[in-house]
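This structure is in structure tokens; I'll ask about it shortly.
One chain of protein is taken out of this complex; the other chains stay put.
The first chain written gets the first letter, and so on, giving A, B and C; residue counts start at 1 in each chain.
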Amino acid sequence: MLLKRLREEVLEANLELVRKGLVLYTFGNASGVDREQGLVVIKPSGVDYDVLKAEDMVVTDLNGRVVEGTLRPSSDLDTHTLLYREFVKIGGVVHTHSEFATGFAQAGMEIPAFGTTHADYFHGPVPVSLPLTDEAIHGRYVHETGLAIVARFQGSPAIDPMAVPACLVAGHAPFVWGKSAAEAAYHAVVLEAIAKMAYRTLTLKPSAGEVSQALLDRHYLRKHGGNATYGQN
Amino acid sequence: MLLKRLREEVLEANLELVRKGLVLYTFGNASGVDREQGLVVIKPSGVDYDVLKAEDMVVTDLNGRVVEGTLRPSSDLDTHTLLYREFVKIGGVVHTHSEFATGFAQAGMEIPAFGTTHADYFHGPVPVSLPLTDEAIHGRYVHETGLAIVARFQGSPAIDPMAVPACLVAGHAPFVWGKSAAEAAYHAVVLEAIAKMAYRTLTLKPSAGEVSQALLDRHYLRKHGGNATYGQN
Amino acid sequence: MLLKRLREEVLEANLELVRKGLVLYTFGNASGVDREQGLVVIKPSGVDYDVLKAEDMVVTDLNGRVVEGTLRPSSDLDTHTLLYREFVKIGGVVHTHSEFATGFAQAGMEIPAFGTTHADYFHGPVPVSLPLTDEAIHGRYVHETGLAIVARFQGSPAIDPMAVPACLVAGHAPFVWGKSAAEAAYHAVVLEAIAKMAYRTLTLKPSAGEVSQALLDRHYLRKHGGNATYGQN
Partner (left out) sequence: MLLKRLREEVLEANLELVRKGLVLYTFGNASGVDREQGLVVIKPSGVDYDVLKAEDMVVTDLNGRVVEGTLRPSSDLDTHTLLYREFVKIGGVVHTHSEFATGFAQAGMEIPAFGTTHADYFHGPVPVSLPLTDEAIHGRYVHETGLAIVARFQGSPAIDPMAVPACLVAGHAPFVWGKSAAEAAYHAVVLEAIAKMAYRTLTLKPSAGEVSQALLDRHYLRKHGGNATYGQN
């Protein structure tokens, strides 16, 4: 069996989404990539989380062709593989319909950087994609979803996907990534928490302003980069 | 004992509502129909969920006459049986006062199709009935509740009850259905989730617009019909 | 030991508030009355729920004089006893700071009868008292809290405390009652549920209107009075 350890990490990332209340029934999916072998491990489509096993994970190449596995991969596979091809430093991708982040995505609103919880993990607002055109929806829809995310990050000004590891897809829900499947799941959980806090802030005070660039930098760099001071490493 | 398997399925659908936090105390009820025998199995009225057994379920005909069972059937029985008579393809009905869907019903507001979570299960807004007239309330009230639902679906334009398997009853709460009692319960849980998301979207942005018809179609047909691509079947 | 069964019922009513998430730490209290003996059984003040035993309950007369018990009674005792003296048909009183009902009390807003969940238990809006005057606060404050409740029910038009078994005290929180301590606790749980639903309705649509008198009557009388049709009795 290919990629035993990565399968277990991807399974665990999927289960973390359940434990933290981000997914309902079989909604949501997590994947991981092995860059050396050029292989992606992803959750199968529509299988109950409580019977999900590492060997159920589906292995595909970076173009989404199944290499190993008898189950059908997540229906969002083509978005995952596009992100792996375009964002070459990421190691894991997560997609959920978590309630508050999806509330913003449905409103077509980005999540402003209102506080240090946000700044600790997202070095700027969490952007929202443009709505997909009818042409894109009628075409390779799942692939186009990935293109809409990438277009948002390659816009002007460009956003570094390693510094802002999530995008809300308008009228849909968030896609989140990280250096590994585990980090992608962690970011998805934090994203839902900051979406909750931003929701409270905006409903209390619609004119609320973002934190200063100085505070955004201070907190982000406290947890990221060579001068990080948080934790035990 | 009649309909042993259906009783168990109906019991299980009722318990799923409890597990997912949709009901408080003895509120809520689920039923299933056996179309061949023309019999309905429904939860008894006001019995605690933690002592509810399959043999407590009440069996009635499609006009609500009790055929088997010593307990009084759910007080909402006449709405269930009317829906079975009018919506001839449905196999299960669920009624809850789940918090967010009821919030919309009390406001007399439909739930707009703001995103793909909605589109995956409801092929259009979840409609709200007209308020019942005093005459209807003073008459066969529970039956009239069903008529208000049916009138909403037979209005102009008509709504296909298999494509939009729920209706909010104004000033009351949702009724939800599906091909089976299990699917009706599943739809009730999804309905509450999309009501939550729509609530957040509307309180963030009261002018939020629905997804395009193309996106609504794409997601709905991804999970329904002959070309469905979701899951393992 | 006096009133063994009532102590157990009062203990159980207090624990039901914990199980349903209505109280934090030692907040909240429930009591019951024995009308024949003219004795009240109430939770002691500030004792942790997880060590609370039936024998810790304090027994007082209807004027709040301790008859049996070594612990100090709930600091809200004088409100409870006043309600027992004035509302002569009630058998139990509950006070909580449950989150949504308290949100209304703090806003000085009654809870409108927006739907049938409300109508099933409260035959009209749940009223809010006037704020207490400085004189009342400086005087017998806890007693005055009870007077503010009673004044609201004896106002014009008068409200029947058996038909609307709760009052929000402005700037404070709800007091709830019923035929027994168990029913008072049940009503407190339902009150929080309808406060939640009314909150969603009002934030979705500030101009939302109440249900018709016909619907209010229909649902209230479905569960109350000689012609009740709900449940197995």
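By our rule, contacts are C-beta pairs under 8 Å (C-beta built on N, C-alpha and C of every residue); 3 or more make two chains touch, one makes a residue touch a chain.
Note that the coordinates shown come from a computational prediction; the quantities given were computed from them, not determined experimentally.
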Interface partners of the hidden chain - shown chains only, full complex considered: A, C
Touching residue (missing chain; options C:Met1, C:Val88 or C:Ile137): C:Ile137
Residues from chain A at the interface with the omitted partner, ascending: 114-117, 186, 189-190, 193, 196-201, 203-205, 208, 211-212, 214-215, 218, 222, 229-232
For chain C, residues in touch with the removed chain: 24-27, 44-47, 71-72, 75, 97, 99-100, 102-109, 131-132, 134, 137-138, 141, 171-173, 199, 202-203
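Just so we're on the same page, only the chains that are shown with their structure count from here on.
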Minimal step count in the chain contact network, chain A to chain C: 2
Centroid comparison with chain A (C-alpha atoms), farthest chain: C
Equivalent-chain rotation between chain B and chain A, CA atoms, steps of 5 degrees: 90
Same vs different contact residues, chain B with chain C, by half of numbers used: different
Separation of chain A from chain C, taking each centre as the mean of its C-alpha atoms, in whole Å: 46
Gap in Å, rounded to a whole number, between the CA centres of chain C and chain B: 33
For chain C, residues that touch 2 or more chains besides their own: none
